[in-house]
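Reading through the structure tokens given below for one structure.
Omission of a single protein chain aside, the complex is shown with its protein chains in their original locations.
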Amino acid sequence: MTKLQKKKLTDKLVILVWIIGLIVIWEIGASIVETTKRSPQNVLPHLSQIVESVFSSKPVSNKQTAWQIVTSNATITLLRAGTGFLIGTLIGFILALAMNFFKLVEKAVFPYLMMIQMIPILGMAPIVLAITQDIDKSRIVISAILTFYPVATNMLDGLKSVEKEKYDLMHSLAASNWHIYTKLLLPTSIPYIFSGLKIAAPMAITASILVDTLQGGAGLGTMLSQSLKHAMSIYVFWQIVFFSAFIGILSYKLMSFAEKMFSPHEKAKGSR
Amino acid sequence: MKNSKSTIIAPVTLGLIGVFMWQSQMLHRILGADTFTMPLPARIFGIITENIAKILFNMQATVMVAIGGLILGSVLGYLLAILASNFPKWGVGGLSVISSFNAIPIIAIAPILNNLTKDFSSDPNTRSMLAKILVVMITCTVSMSVNAYRGFIELKPFSEDLMRSLAANRMTVFFKLKVPNSVPYIFTALRVSVPASIISAMVSEYFAEYIIGVGRQIRENIVLAQYATAWAYITAAITIGIIMYVILIIIEGICMKGRR
Partner (left out) sequence: MRKISKKFVALFVFIAAVFSVYANGNKEVAPAKSYYASNATVESIVKDAATKGQVGNWGLGNEYEIQALLTKYNLPTTYLSQAFDMDGFDDDSILLASAMTYNELGLVKNDYDGGYGYGNKVSFIDMNSEGVAMLEDNLFTKADFAQANPNTVKAFIYASMKGWEYACANPEEAAEIVFNNGSSVSPQHQAYMASEVKKLVETDTAGNPVSIYGKMDETAMAQTLALAKKYIKLEDSVAAKALESMTLDDIRNTVFWDEAMASAGKFDVEKSDVSIQLKWLPQAQFMGYYVAKDKGYYSEVGLNVTIVPGGGDIGEPTAVYTGQVDFGVTWVSNLIAAKAAGMDLLQIAQVYQKSGLVLVYKTEE
């Protein structure tokens, strides 16, 4: 076993121990709640009960089991999150380029980009709905609005991080703007873009779940709120809590993986 | 100097153009929106001036939750980073496990914490305040712990070795080298946490038992189709955000003086 392999193994063990620690804390809490509350499953159920509900074949609604509800609605939400994420990334990309190219645009627009992030989704939604006339389109648009900001800011940082000497060198070699962008600016900003994407991907998912709750229909958020309203088993809620955390982490890992694919030369350095 | 002037003039000009287009309904025509879901600025401003006392009262409640959670979460995050940097073998794993909390939507965390804090006090205002602060705390802990940890380990090459060779003990290394090094990273974290703290404070208000706060008012008015009033509160929320952000930038400017 090489040293590197060994380190990776201990890293995994450490994470395992941490997870076990969290499970122990949760279970202690659940045991206390179990003795003090009349309906403990609504406050903090045992993890075993949640796992049991995943494998239960009992239909909780419309002939679907709790787990079937979660997975079928997750597909819908993730599809919307994915579409919103792609659109948001594209907008972020264009904004970053525009802001880097025209300094005045950056100065004028940047404060407002931050302000848009401060508008609660609830306030934004009716306007978007009035414009699109369709709740599902609105859900995608709002996911996009919430994801472009980290992509735009991080990419802008990346474009700015290019050392002036390199830039001047390209200019002195009479390189065209197009060349400067494709050969120098974009490659340099790739790690920055990915750190933006790593923030944006889990955000697109939580945003998509939040936007689901704005109106009825299908989607993880809708099921989460219906379950909270006791329209169906409360375990649907608990399953969604864990499922969304899992998917969020997965989306982060996916972006890290994509980062490695896109920047092979970084591999040697051992990216963090 | 000329540079900093345009930093202010450019956004203000754009803002004025935006407000003009909004008020003259040009914006509505471009977007295809109506003056109902997107009320005119004059009307929103009118509602703000007529109800300034009530709006300030609700702003105060939201600010308390946001700042309380921001401070608690940031302090906790910093302490976690200290622990992690002192026990790197265990710490890194712990931080990555804790980061997973950020992947759970606030709308799921808020009801859980509401139920868990029920026994804290018999006064609903107190206990829902605690629940809301805890929600904000969770959102702020992660970014601080991850960033501060980087501040502790991303030191100038050989600086730690140099100090050690000068026989500095762990405490000295920590306070003279690591803590100062982490300051810029603290501000990186806060620049994410400050807007996040306000958004999560408002979302936690949607679910809280005690009816108070800018977020709750926005929700009540949206559900009742009182969009102009809702936008008055949204303006209040944005104002809180801008003020807190500007304060942060000023503090950052003071703390980072001479560093760059």
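Residue numbering begins at 1 within each chain, and the chains themselves are lettered A and B in the order written.
Just so it is clear, a contact is a pair of C-beta atoms (placed from the backbone, for glycine too) under 8 Å apart; a residue touches a chain by one contact, two chains touch by 3 or more.
Because the structure is predicted, anything quoted here is derived from the model rather than measured.
The hidden chain makes contact, of the residues B:54, B:89 or B:176, with B:54. Interface note for the absent chain: among A:126, A:158, A:202 or A:248, the touching residue is A:126. Among B:16, B:31, B:56 or B:225, only B:225 touches the chain left out of the display. Counting over the whole complex, chain A has residues 37-39, 42-43, 60-62, 122, 125-126, 129-130, 133-135, 213-218, 222, 225-226, 228-234 touching the chain that is not drawn.
Touching residues on chain B toward the chain that is not drawn are 34, 36-37, 43, 46-47, 50-51, 54, 111, 114-115, 118-122, 124, 169-171, 207-211, 216, 219-229, 232.
The definition used in the following text is that only the chains that are shown with their structure count from here on.
Listed in rising order, the residues of chain B touching chain A in the complex are 6-7, 10-11, 13-15, 18, 31-34, 36-38, 89-90, 92-94, 96-97, 100-108, 111-112, 115-116, 119, 195, 198-199, 202-203, 215, 218-219, 222, 227, 230-231, 234, 237-238, 241-242, 245. Against chain B, in their complex, chain A makes its touches with residues 10-11, 14-15, 17-19, 22, 29, 33, 36, 42-44, 104, 107-112, 114-115, 117-120, 122-123, 125-127, 129-131, 202, 205-206, 209-210, 213, 221, 224-225, 228, 237, 240-241, 244-249, 252.
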